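Just below is one structure, and these are the notes that go with it.
Omission of a single protein chain aside, the complex is shown with its protein chains in their original locations.
After this line comes subunit A, so read on.
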Amino acid sequence: MSQTIEATRRGFLATASAALGAFTLGFRIPEAAAQPAAAATPELNAWVVIHPDDRIVVRIARSEMGQGTLTGLAQLVAEELNADWSKVSTEYPTPGQNLARNRAWGNMSTGGSRGVRESHDYVRKGGAAARMMLVQAAANRWGVPAADCAAAKSMVTHAASGRSASYGSLAAEAAKLAPPTEITLKDPKDWTIAGKPLPRLDTVDKTNGKQVYGADLKLPGMLNAAIRDCPVFGGKLASFDAAAITSRPGVRKVVRVNDSAVAVVADTWWQAKTALDALPVVWDEGPNAQVSSESVAAWLKEGLDAPQAAVGNRVGDARAAIAAAPRKLEAVYGYPHQNHACMEPMNATALWTAERCEVWTPTQNGEAALAATAEAAGLPPARCEVHKIHLGGGFGRRGAVHDWVRQAVAIAKELPGTPVKLLWSREEDMLHGLFHPVTQCKLTAGLDAQGNLTGMHMRISGQSIVASIFPQNIRDGRDPVVFQGLNPDGPEAAIGYSIPNLLIDHAMRNPHVPPGFWRGVNLNQNAIYLECFMDELAHEAGKDPLEFRRSLMQRHPRHLAVLNAAAERAGWGTPAAPVNGLPVHRGLAQTMGFGSYVAACAEVSVTPAGEVKVHRIVAATDCGHAVNPQQIEAQVEGSFVYGLSAALYGECTVKAGRMEQENFDTYPMLRLDEMPKVETVILPSGGFWGGVGEPTIAVAAPAVLNAIFAATGKRIRTLPLKHHDLRRA
């Protein structure tokens, strides 16, 4: 038995390795990977491999899902390496290798816009150490001091003697040297590779069909699985009638998966999917079948005035200040559940034997995928491996929770020695997301006679992602991530206003719908609540929204700088040119999240029939160090697509305990004909490292909503916009 498996494994390893090209190391058992710098491997350290023909392979621990981290991290390593960029390619070390080598590659988690900002230091040091070792190897070869040698463009030269040697010719000798203990990184102002708008390294294969995604994986002897989980969250699988479908063409097995799902395994996925569609299934839906969006909303509404709430930010006495204020303003906002809707549905290919389990999957966190694999396989992690594959979208869905990996392994356990690819249908993907948390927010504020803001209370009621996914991080009932963009200060997600009396608190209400980290996370709704209410306050105070904000931002210079940049570039204070005879109105928003400062000015027109058109958005970003400006622009533009899709259309509603939206016909999203012009202003102030994949999403909706108010006088306080009637009265 085990011999057969070994033969099979070798057979498909060659295929899998070829299929995945340079992006995996192919199959290696962890024991073999545990010996670094083996004779045949020209590895200078965990990050840098240099082949004798001068090819440089930079190892990337974070996952590429479109955000460009692969290219950005390679730029940082290559910069310190003084590499010839044209010779640089990349590969993923596997989570099993990371485990075997005592986490030589550190954290593999790719979320929270952390890819660059949390690993820049050690990957640059990896590049610098490799360069120093190459220089030392050349100095040793020539019998000269290393200080007299210089490295540039993958060559070490000794000017005094006119000698030079390529990195490829030095790598084997350099790899034998002890790594340097003192490493000085370059001043970013001297960068020639990092900080430049270089083309991505992964573009060409994405234009000719060669890029292999998890859904495309083919292994010899592989079977395909389709799955259906109980549509009511928390419900169970009661029974199914396998006999009704086992004679269908291609069907191999019908499998109970854990306690809530059933899968059909067949020769092809289409056979599995259509057989599953025909399978009679009885669910035990349980008490959650009574839940609806209306019942969730009523529960959250109760939280808006509940006595118990966890405090996220407190300055002075907000309640007293508001009570004493001559003018008061109150508004209630709400934000719905949303699905990530990655273009590539969830999938994993698993091969299980009693000795070993391997998984091939698109994941934002290879280490978490390995842990999920081991747990589902009933094997120690050292006997498991995960092969990471580029993601067809991640957006937070493929990070912390690997529900699809557990399912794939559970199915593969029923077919020992046979690789099985589990691919979710779009319907399964829509019904079993980890949804953007649902929240409501009541904002109450007091203004003095001159229209100055004297106190504000922001009560958030609703769902906590952390309580569901990392409950150990809840302290005294407080979820710190709920307050993204509203925190007192700090480098991650601080509020940009000084308000003399301020209370921001959260009444946690967790419906049965599983929440997840949805690109932008809690910054999305928090920025809508705060920035739209700021607009309301400015209006109430009779002040210009920009001036009103500026008066509260003097002690927040970076927040203010991006707001000013967006406003000035957009032409705030001067009338916008009409489009198609319709007046164009502007709206502003700013926030801070994921370590970066962002602002947007949206230009919007509304037809008499109530149709909203977003014409242009000027977006400003200060991410400290800008590693690849053209990819930052791509992320900013993409953020508006994600954020505007949410604002205009995004909503998953609960009925009878399950999600009502099952495909893109009922979960529409922005398309090219609605895409505004986006002008990106990058203000890299240096001195810190901020993320760029997420923060801009949060300013998309409030900037547009504020512009809609300017155009119509109507305040939109609940999303999506499609539910609101904006026709002129």
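In this text, a residue touches a chain if its C-beta (ideal position, glycine included) is under 8 Å from a C-beta of that chain, and two chains touch if they have at least 3 such contacts; residues count from 1.
Please note the rule applied: contacts and distances are computed from a predicted model.
Entry comment: the absent subunit's protein name, as recorded by UniProt, is "(2Fe-2S)-binding protein", drawn from "Nitrous oxide reductase maturation transmembrane protein NosY", "(2Fe-2S)-binding protein", "Carbohydrate ABC transporter membrane protein 1, CUT1 family" or "Phosphoribosylformylglycinamidine synthase subunit PurL".
When the full complex is taken into account, the listed residue touching the unshown chain is A:Ser639, out of A:Asn365, A:Ser639, A:Gln661 or A:Asn706. Annotation: of A:Asp53, A:Glu182, A:Asp665 or A:Asp725, A:Asp665 touches the absent chain (contact as defined above). Remark: the omitted chain is touched by one listed residue; of A:Ala215, A:Ala350, A:Leu431 or A:Ala541 this is A:Ala215. Seen across the whole complex, the unshown chain contacts subunit A at 65-68, 199-200, 202-213, 215-216, 218, 224, 249, 268-270, 274, 341-345, 390-395, 423, 425-426, 630-631, 634, 637-642, 663-665, 669-673, 675, 677-678.
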